[in-house]
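I have placed the structure first, in the form of structure tokens, so that the comments after it can refer back to it.
A protein chain is absent from this complex, but the other protein chains hold their places.
Should a chain be cited, it is by its letter among A and B, assigned in written order, with residues numbered from 1 in that chain.
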Amino acid sequence: MAVVGAGIVGMSAAHFLSRAGWQVTVYDAGVVASGATGSADGAVSVASKKPGPLMTLAVAAVKFYEQLVATGILVDEYLPRSTFVVASDHEELAVLERHAGELEAAGVPIRMLKGAALMAVIGAAAPTAIAAAEVQREGHAVGYRVVERLRQLGGFAIRRNCRVSGFESSNGCITGVMTEQGTEPADAVLLATGIGSMHFLAESGLIRPRKGQLIVTDRAGADSPHFPGPLMSCRYLVSKGSQPADSAVASRSLGLVIDPLRTGQFLIGGSREDRDDRETADADVVATLLRDAVALSPSLAQLRIIRVFSGLRAATRDGMPIVGHVGGAENLWIATGFEGDGICLGPMIGRLCQQMICGESPEQDISALDAARFGLTLAAAA
Amino acid sequence: MSDVQSFLFDGVSIPCTGRETIAAALERAGIRVIGTGQGDCTGRYFCGIGACQACLVAVDGARMEACLTPARGGLQVKRILPVSP
Partner (left out) sequence: MSSPEVLVIGGGPAGVSAALELARAGIDVTLCEQGPRLGGAIHRQPDDPTQSVRVPRSHKQRWQAMSDELAASTVKVLCRHMFAGIEATGAVLLEDRIHGRLVTRRPAALVLAMGAIERVAPVPGWHLPGVVTVGGLQVMMKSTGRAPDGDVLIAGSGPLLVALAAQMASLGNAPVAVLERSTRLMSVSVIASLLRAPAYLWEAAGYLLTLARSGILPRRGAFVTAIAPRDGRLSVTTLDRHGRERQMLVDRVALHDGLLPNSNGTMAGQHGPFIVRAGDCREVLGGTAALADGRLAAHAVLAQIGKAVRATKVPAAILARERQAQAALNTLFDYSGRDPAQLPDETIICRCEGRTLGQLRSMLSGDDPVSAREIKLNGRFGMGACQGRFCAEWVASFVASQRADGSPPQASEIVGSRWPVKPVPIAAFVTLPPSHPSE
């Protein structure tokens, strides 16, 4: 089994496939977690999802994380906690109440916080909030740490700096993986290379990069206010998924999440920009995010930013991930296009890919993600 | 020496001249442990050029390297203590 892409999806799939008896090799043009997995915010969260298949899958994905902790696979790598979706004015409150209702309808435990209860829970962290929805039973996982744990558990080989250039086929079946270091035999292939997956497909323009910029602070001091969990501005709900990936003009929107990390640091994010200059962050976006963050939580002004980074999300044309069988080869599967949900969904998708590839019926309904909706086929050149 | 002033370091009055840094004034006062630092290491004077970040203190609430920050009379300087885990 060849898995292309050593991000959270590919590494999870490799983990489960190797335990299902496959001999697995993971290929990556870079190193482990060098794409979106290594520059994600780590939200294992339902709080921002819109109603529909994605919200349902996110609910299942959170439970899957809990299961991985219980079975010892991700011990210490998943931090359960609530997310607080915060409204700062009455316009945002209306959005918040509608959204909280949608989450509750999907079975997500919600506690609306107002007045004294609001003050008691997040008053110190966000004194200007007028209301908040506490989205319970979700958590945080650092993408590159999850992948590192899976690497340590082993059972499969990793080939770093080994770009897959194409496949060898015979009678409609892939028989080998072509790399810079030679061709290696493969009985089945899973493409999990985010945006890079498009390289192997006949379709173009289906997945576009959507850049995100994130900020890391130094550690809070003992006299800093207590943060019970990440604060998400209601405006994030407006910005997320508001632009289809095929929009003609490059645009950007900013959503605000202030995430207290276990180290005592904060992760502040993030932008959603239709551009692909991944290596750079711009001061204007960072300053705007920080101004919004300080407006919501003034004590952050005492801290310093020590790192700014950006990553590229793989955004599909319809905003839904692509998971399923690819046409043109009997033994080729794909799992990509997770945009901002890769860390949340990744481990579960890895498991579902294993079930799919092993011919079992996946334990979650992923028909809405099926690659067939775009009629995906293997590129002739690949 | 002219214009002797003082600033408060965790409530203790530390004399300083108008031209020295907070690190120099603390050094003269015999204070070596100047915070808990970032991570597991103790806050202390180390490189003297603002690079190592080990002498970080809160100066009137803002985090600054003691080795780069002029000591002025009336400043409120505090050790930065970590959040208990």
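Please note the rule applied: contacts are C-beta pairs under 8 Å (C-beta built on N, C-alpha and C of every residue); 3 or more make two chains touch, one makes a residue touch a chain.
These figures come from a predicted structure and were not determined experimentally.
Q: Kindly name the visible chains that come into contact with the excluded chain.
A: Every shown chain touched by the left-out chain: A, B.
Q: For the chain that's not shown, point to the residue among A:Glu66, A:Glu168, A:Glu184 or A:Asp282 touching it.
A: Looking across A:Glu66, A:Glu168, A:Glu184 or A:Asp282, the contact with the absent chain belongs to A:Asp282.
Q: Touching the absent chain in the whole complex: find that residue among A:Ala87, A:Ala132, A:Ile158 or A:Ala329.
A: That would be A:Ile158, which touches the missing chain.
Q: Which residues does chain B use to touch the chain missing from this display?
A: Within chain B, the residues that touch the unshown chain are 1, 17, 19-21, 23-24, 27-28, 32-34, 37-54, 56, 62-64, 67-70.
Q: Give me the chain A residues in contact with the hidden chain, please.
A: Touching the missing chain: residues 31-34, 38, 144-145, 148, 151-152, 154, 158, 160-161, 217-218, 277, 279-284, 286-288, 290-291, 293-294, 300-309.
As a working rule, only the chains that are shown with their structure count from here on.
Q: How many angstrom lie between the CA centroids of chain A and chain B, rounded to a whole number?
A: Going by mean C-alpha positions, chain A sits 42 Å from chain B.
Q: Any idea which chain A residues touch chain B in the complex?
A: Going by the criterion above, the answer is residues 218-224, 264, 302-304.
Q: Which part of chain B faces chain A closely enough to touch in the complex?
A: Where chain B meets chain A, its residues are 38-39, 58, 61-63, 80-84.
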